[in-house]
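My structure is below; once you've seen it, I'll send some questions.
Removed from the display is one protein chain of the complex; every other protein chain stays in position.
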Amino acid sequence: MAQIAKMVAQRLALGLLTLFVVSLIIFLAVELLPGDFTQAVLGQSATPETVAAFRKELGLDQPAYLRYFHWLGDIVQLDLGRSFANQRPITELLGPRIYNTLFLAAYAAVIAVPIALTFGILAALYRNSIFDRSINVAALTAISSPEFLAAYILILIFAVELGWLPAIARVNPDTTFFERLYILLLPAVTLTLVTMAHMMRMTRAAIINLMASPYIEMARLKGLRRGRIILRHALPNALAPIINVIAINLAYLIVGVVVVEVVFTYPGLGELLVDSVSKRDMPVVQISCLVFAVTYIALNLLADILSILSNPRLRHPR
Amino acid sequence: MNSRLHNLRKVLRTAPPTAWFGMGVIAIILLSGLFAPLVAPYGETEVVGAPGLPIGSEFLLGTDQIGRDVLTRVIFGARNTVGIAFLTTALAFTLGTVFGLLAAVLGGWTDQGLSRIVDILMAIPPLIFALLILTITGTSIFNMVVVIAVLESTRVFRLTRAVGMNVGVLDFVEVAKLRGEGLWWIIRHEILPNIAAPLAAEFGLRFCFVFLFISALSFLGLGIQPPTADWGSMVRESATLISFGLPTPLVPAAAIALLTVSVNFVVDWFLHQASGLKE
Partner (left out) sequence: MSASANRSGNGNSRKGELLLEMKGLRIEGRAEEQWLEIVHGVDLKLHRGEVLGLIGESGAGKSTIGLAALGFARDGCRLSGGEIWFDGIDLMKASEEKRRRLRGSRIAYVAQSAAAAFNPAHRLIDQYVEAPVYHDLMSESEAAAAAKDLYERLHLPEPKTIGFRYPHQVSGGQLQRAMVAMAMAGRPDLIVFDEPTTALDVTTQIEVMAAIKDIVEQFDTAAIYVTHDLAVVAQMADRIMVMRNGDLVEEGSTRGMLAEPQAEYTRALLAVRQLQKDASAPEPDARPILRVDHVTAAYGDVEVLSDITFEVPRKRTVAVVGESGSGKSTAARVITGLLPPRAGRIIYDGNELPADYRHRSRDQLRRTQMINQMPDTALNPKHRVRDVIGRPLEFYLDYDGKERDARIRELLEQIELEPGQFIDRLTTELSGGQKQRICIARALAAEPELIICDEVTSALDQLVGEGILRLLIRLQEELGLSYMFITHDLATVRAIADEVVVMKNGRIVEAGPKDDIFTPPHDDYTDLLLSSVPEMDPDWLDRLLAERGEQLRDRGI
């Protein structure tokens, strides 16, 4: 047990360190801004006074390390500063958008994970069958397609031609849960198609790898039925790789959401990020990147820790 | 030489339909990209008709939102997008393999240092990282190529280091070290020939990722900028046409998918072939 605690603590420490470095990179990004950045933001007509005032507002007159800790401290207290573009507090801007993005991601995950695992396991068990081969080709095609292809095909069919679903995912805080499910069906399906393929392929590979191990042959030679071999001998050992696959793909989902949000003009964090990048609204870009990075790192960390916890060799040390 | 040709023919004969499909598509896209001005019916940015014309006999794939011929734009797009993606992949590959091999063969602190840097770079989602950097540096093709190449090189690094280490611990490398051979001789003669196959496959896969990455950035309006014909930005520009029931944005989107699917099919077969020969 001590060994597990130690390994988990190690991973956590490593995760924190990564977060620290990532926040540093995001902070330093502003430092690296070329000199004419204030000008670019304020426009060519800005007077030297307004430039100086702007620099002061950014805190550019203080030493960098002080400003970093200041910035970090503010973020921890959820004081995220104001947007360059419209001067609104970022906290206000971000709150509902984070919720929207998480809602969409969770929606897609709920559809994608069970289907992907089922198909992945089936494809592995019926390896080289027609079923496996067609699933494989389909998955390869899905992985290779940009998100917007699936999105526009779905829009063309279900929104424009059939008129069943909205092409634009407009939601506001008053939208009810079930309305949201309806409005977000197309974006969620788009995301599902893309992540599902990855998840399925990885699950299939993990199971195939497992089924080749000598203890599975032993189980067969003990005269067990296929069902029991899978449930009792393969699954407990497949847990670690499968958990890993899910977490990695959830992380991917959170990021993949960016393009899908733009296609459906869905007011999520990704759309905000893209919008802010084109406006060069630095504080908003920084915070959005940080939120994405934290989620991504946290999910990968979770995958790591869960696979340590599900390893029998570590759970029952000598 | 003759026997090699014979071998190639023998291997090709085992190619599944998906691989043939892939090789065919890649060849067509490469050729039309190379000879774009000869093949394309109109000029790259020439307005030739009314906007939003549907698919028909005059304009095979219709016209876009300002009346340019879509087929022409797709053909020139093949040249621009594929060319840039190829360049980016090559750059990412050079970076990744050189550092990956150094980490694998030298080990110790070199390996530790490089691996930690790569860990950090990989801890940030690549699209987000690219967006952050492009905000600062501004969107230009050069910046985009460098950023994507660096980000993708981390994955090449990981793979090269892993396969390089697998080979590096084998006895024949130890024998060469004990003989007194230098680092580059060992990499060149003992390691590279044994990791060429996985690296070749990785190049194909990386190309797909880079290609999709660039297309996504262009689609978001942060990559290749108009009026240069590029598949990703063509989708973005003509997106509004879809609400009139026109499939125009699907054409470049499908072209992207077609190319990456094809490369994937070929790589998949290649990997299958490479692992099959080992048994």
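General observations
The chains carry the letters A and B, assigned in the order they are written, with residues numbered from 1 in each.
As a working rule, a contact is a pair of C-beta atoms (placed from the backbone, for glycine too) under 8 Å apart; a residue touches a chain by one contact, two chains touch by 3 or more.
Just so you know, these numbers come straight off a predicted model, no measurement behind them.
One of A:Ile111, A:Leu125, A:Leu224 or A:Ala298 touches the chain omitted from the figure, and that residue is A:Leu224. Interface note: of B:Thr14, B:Thr94 or B:Thr240, the residue touching the hidden chain in the full complex is B:Thr14. Interface residues of chain B facing the missing partner chain: 14, 170-172, 174-175, 177-181, 189-190, 193-194, 276-277, 279.
On the side of chain A, the interface with the absent chain consists of residues 212-215, 217-225, 228, 232-233, 236-237, 312-313, 316-318, using the contact rule stated above.
Quick note on the criterion: only the chains that are shown with their structure count from here on.
The distance from the centre of chain A to the centre of chain B, each centre being the mean of the chain's C-alpha atoms, comes to 23 Å.
Chain A makes touch with chain B in their complex at residues 18, 21-22, 25-26, 29-30, 32-34, 137, 140-141, 143-149, 152-153, 155-156, 160-161, 167, 251, 254-255, 258-259, 262-263, 273-274, 276-278, 280, 282, 285-286, 289, 292-293, 296-297, 300.
Chain B makes touch with chain A in their complex at residues 18, 119-120, 123-125, 127-129, 131-137, 208, 212, 215-216, 219-222, 232, 235, 239, 242-245, 247, 249-250, 253-254, 256-257, 260-261, 263-265, 268.
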